[in-house]
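Below: one structure, written as structure tokens.
One chain of protein is taken out of this complex; the other chains stay put.
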Amino acid sequence: MAAAQGSSASELRRILTLWRNVRVQRFVGQTVFAAIVIYVGYLLISNMSGRLDQIGLSLFPFVDTTGSFPFISVSGDFLNQRAGFDIVETSFGYDYGPNDSYRDAYFTGFLNTIRVSGMGIVFATIIGVFIGVSRQSKNWLVSHAALAYVETFRNVPLLLQLIFWYVAIYLKLPRISNPLDLDIAIVTNKAIALPFVSPESGFGIWMIVLLAGAAAGAAAYVVRSRRQDATGLPSHPGWWALGAFGAIGLIGFLATGLPLETDTPSIANRQVIGGLQMTPEFGALLTGLTLYTAAFIAENVRGSIQAIPKGQTEAAAALGLGSFQRMRYVILPQTLRILIPPTTNQYLNLTKNSSLAFVLAFKDVFGTGSVIITQTGQAVPIIALLMITYLSLSLFISLVMNTINSRLKWENA
Amino acid sequence: MTVAGFQIPDRRVAWRWARENLFDGSWNTALTVGMVVLIGVALYGVGNFVFASAEWEAITANRKLFFIGAYPRDEAWRIWAVIYVLAGLGGLSWALWSRISPLLAIGGAIAMIPVFVFMAHGEVALLTLGSLAAFGGGYAFGKTPALSGRYRNTARTVAVFLWIASLPFSWVLLDGVPTRLWGGLLLTMVLTVFGITIAFPFGVLLALGRASTFPVIRLFCVGFIEIVRGVPLITILFMAFFLLPLAIGPERTILFGIPVTGVDTATVQRALAGIVIFAAAYLAEIVRGGLQAVPRGQTEAAKALGLNTFHILGFIVLPQALRAVIPALVGQFISLFKDTSLVLVLALTDLLGAARQVSAQPDFIGRQAETLLFIALIYWIVAFNMSRASQQIEKNLGVGER
Partner (left out) sequence: MTQDQMSGRDGEKRVGTRNIIEARDVEKWFGDFQALRGITMSVKEREVVVIMGPSGSGKSTFIRTINRLEEHDKGTIIVDGVELNNDLKNLEKIRSEVGMVFQQFNLFPHLTVERNITLALSHVRHFKKADAHDMAMRLLERVGIPEQVDKYPAQLSGGQQQRVAIARALAMQPKIMLFDEPTSALDPEMIHEVLDVMRELAETGMTMIVVTHEMGFAREAADRFFFFDEGVIVEEGTPEHFFTNPQEERTKLFLSQIL
């Protein structure tokens, strides 16, 4: 057989068998997949767009295809229209009224979401750690009461719990015409109010003094840590820092003429006035989210304490470290390291679950968004906006927690 | 010395147990006394409500609403037919797989509910007993010499296919009544069971896609999974509710350039679509965990034997991966079972919706605590029993590995 003939035949075979070449398969496979995804996506979107056109809406109201680059119309979009609905409860002193735009309404809801999630995360962590540690108690009653708590709260749907707190607890509180006045607090089914403080003149100056106090505290911490390193004597940098901050804060408070005034709540014209107020909607949402998430955090805490081998405590004890030192330098750093990732997940869940505020008529970002949908019919952009909002919040929480986790690097213990 | 539970054999042991667990030092004793007071107050409050101030008539007068919603009484035979078929299949499976008792505990927990509530209810109690008989019949059939001996493997294969076939069968049978009339526990169970079983294959595909070496496919899967997991279920439900009819609605749907008649989706189907999307993303992450748990050596050994990619996945990797994640899958089922209560926002009358409806009835206005506590108990029994069963499975799996 001639060599030339053989080579051209193998060339032919190579081309004919190209379909089973790995690289070709990969390329063709992915191209076909991408084509199908894009085409199906296009079909769905064109269907939606077609139907929306029929009722005079646009699928992408932010995109102005007639304009010039970057095709985003700011003036014409519906978010600038007057909202026309009120949001009773706002957060962080943000001012909103029915005459403001949909954009303002959405932002108000967003702030409400942040407030309830933030407070929920703090309280759920405190309660969760408490219950989780109680699960490990040597006392049979305490550990089983903690177990009962966990099994009760995590096996019943959160939405049910939220509705229960709202209709069966908070709304059953005394009416405002017959309030429960506890001298320090006022409890009605319109609001629960606790005494609070309100700033007086000199508050700003005191704030500056406090900042200076914080700086002094930090300096004290550094100085005392260095002393401990240099002399080996226990120098309690943490306590010194706290002491410096507290002392300067107190002196400043007295020097600026007591810039805080107690603000005791009262009732006038069937309204609760002053103090630190909480509506039943917010109360039910916060209670439900906190107690539900705390059950899951408690399980994480228990698991991460159990995950530390007994040998760690023993080795620390054998070195003569006391029980506080064992906890502080050996057990806690390792526990936190295990605890943080699953707890981050619970924080994310709590934030997403805060959207159930919708059912309690508390206007969080989802509740506000749904009102905008019913008023304008702009379901597509609002749902997209909501998704982006929640994704950003999730991303933000993950970033914060990851930063904390990397700060807790082993050597910083 | 076993002091698990409340059967403490003799006084001396009891006292020793109490000393070690309750009165071990002054701090512990103080703690015990404090807890006794606390628990006493709580028990008094609950007992006082349950036995004195609560009006349970709101529940007993609305049995049907809680369990099947507006499903017509005359058509209830459809539901019973489904229950009988599933009970028979359950019995058969128990006989064929002697080791699946934990799975049966799950079924048992679910089956308990009608028994529990309809206890004093003539006709329904009878039918419930009948479903137990169907279970027993299935078991007896599975234990016949032929099935437990020679044809055991064939019978198992058939049983698996019967389980798969039972889903569309159940849907078609139930669908004799329009879905807008479905409600109560029936709707909750339908959404959970169909949601998770339809989502399962998608979840596996997404997990495989995420582990794929094809960047385009991986990107798509990662994007889908992370977006769905990053947003609340309620937004997915809204999306399904508002956008599904726009995308595939009945009139003027374009398919490959041709206008065709689309599908008219009722709210239940849209909710189910949302749940499927949601569950698929979470299942994908669970399956991914299982895939990572399969040692590399398994794939390598299979490749060395000359198996192709599909065979490796189907015969080697997936069976091991899925087996490892059974407890997590049960966990996801529990979680979804609770999460279906969110369809309340689409005005569906699931178990939670039924409770809300009852407390809006003129006769029972303001009886919110009773209805909510009652359904909480139902949710709790199912979720708690399933989580116990999944712990059992986890233990059994652990033993199997050793």
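We just call them A and B in the order they show up, numbering each chain from 1.
Quick note on the criterion: a contact is a pair of C-beta atoms (placed from the backbone, for glycine too) under 8 Å apart; a residue touches a chain by one contact, two chains touch by 3 or more.
This is a predicted model, so every value here is computed, not measured.
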Quick one: which shown chains sit in contact with the chain that's not drawn?
A
Which of A:Leu12, A:Leu319 or A:Ala361 contacts the chain that the document leaves out:
A:Leu319
Of the residues A:Ile55, A:Leu182 or A:Leu233, which one touches the chain left out of the display?
A:Leu233
Sole residue of A:Ile192, A:Val330 or A:Ile397 that reaches the chain not shown, by the stated touch rule
A:Val330
Contacts from chain A to the absent chain lie at residues 228-234, 309, 311-312, 314-322, 325, 329-330, 333-334, 337, 410-411, 413
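Criterion: only the chains that are shown with their structure count from here on.
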If we count contacts the way the header does, which residues on chain A are in touch with chain B in the complex?
26, 29-30, 33-34, 37, 43-48, 50-52, 137-142, 145, 151-152, 154-161, 163-164, 167-168, 348, 352-353, 355-356, 358-359, 366, 370, 373, 379-380, 383, 386-387, 390-391, 394-395
Could you list, by residue number, the parts of chain B that touch chain A in their complex?
21-22, 24, 28, 31-32, 35-36, 38-39, 213-217, 220, 227, 230-235, 238-239, 242-243, 246-249, 252-256, 262, 334, 338-339, 341-342, 344-345, 352, 355-356, 359, 368-369, 372-373, 375-376, 379-380, 383-384, 387
